[in-house]
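Here the complex is missing a single protein chain, while all its other protein chains stay put.
By letter and in written order, the chains are A and B; residue numbering begins at 1 in each of them.
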């Protein structure tokens, strides 16, 4: 594990993060989200606050055309059902055909056989990033025997690092494990992100929202998937830290986090993004 | 009706409520919610703020396994459709098999024949608690000839007390009627809860959210269904009172309510929970 010092300010990460945020704001990437019902409001508002343009479109009749128009695709299996899974797969295939990045949030995978099976089928369609909590990532690789409890993590992210690397190599993708320190790996390199506050876990769908941000950030720097994933996690976490300075509970944190994401300035990003190669 | 004095502080109710809240926070019961689309965000955030773990899972393919994993089940018919009703019934049956408590929120029952019919079918699957407003409870028992107007109550909760008792006896369940004073009955005993502020009615889905809290609280004290229902109503109402001290309208009340629910401390609960046997 990285010591705390290793997350100290490094000009290069702050600078890359700021440039990436400016690029999102300037180009307003259109992020198609096929996501769970609980997450839609915070996901759309987080994308807007970051400068991207959200579009929740799930009808199979629209996938062929709409996914082609989109800059990136975010698939989240939280409230999955067979018809939505069908659209998710069609969209993932279309995104690949159009060389648009797509990211997967395997919410609650491991809780039921159906969910696990559908998640594996989606991973076989080659997402460029998979982001989950430690339990979810471990469930995906079968590293965990115990089923996940609901949608919250019962494992630490470091426990899941080996599983994440294994998954990244097997699926040829980037895997992000959210936790006190977020871990991002392509199977070889590992980045750690230590932005964020614990109270964010008491707001529903913050994990879902940051996965959508990852889609936006990867779309503007498609050759820097590992780095863009870490940057999206860091900026969302930083917005959480800034929001926490004003918050007095999870609901006010949610509000201040989104405000802070919208207002992020160069000084905050340069000084407070905490990413380190582990 | 109880006079206002009867709701004055009683050490025993405050103490039971505080112990129940601590138990929810310590055991983080997993509450499966098959609920309307409007309510999902506030329901998930209210459960998290109370210390429980929400999971919105409705696919029939997952019910058998997921309902078994859950600590409790909350069914809400707000935006019902035939496929969701099918899953609701399967989940209710599974909850009964696994001896997990399930609660029903009969949103808008009485407005259409379909809604009323499906609601009655669900009640035949033996929920341990039914929570609605006065119009809804009266519609369920056929005590009301006039159809409900939308999803807001047009009757006072005291009008519905006799209907509630009748329903509780017929369905062998606990019935809660929300209103200026919430009434909770098992057909014999009646508890009144006078926490809450009127402005909460101008926030969508607060009733739905408190029904999910009832599921969480019953799950940690399954032998005290009547009392747990009253306690969940009282704590949510108390959070509304505390939130109202800082709010300047319904949207800020919503935020401060959830913050207050998360921050509830022993002194507030002991001194301000207002439950009385009527």
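Annotations for the structure displayed:
Heads up, the rule we're going with is that a contact is a pair of C-beta atoms (placed from the backbone, for glycine too) under 8 Å apart; a residue touches a chain by one contact, two chains touch by 3 or more.
Just so it is clear, the structure is predicted and the values come from calculations on it, not from any experiment.
Residues of chain A in touch with the missing chain: 28, 30, 37, 40-41, 44-45, 48-49, 53-59, 61-62, 65-66, 69-70, 254-260, 262-263. Seen across the whole complex, the unshown chain contacts chain B at 36-38, 41-42, 78-82, 108, 111-115, 147, 149-152, 202-205, 247-252, 254-255.
Here, only the chains that are shown with their structure count from here on.
Between the CA-based centres of chain A and chain B the separation comes to 33 Å, rounded to the whole angstrom.
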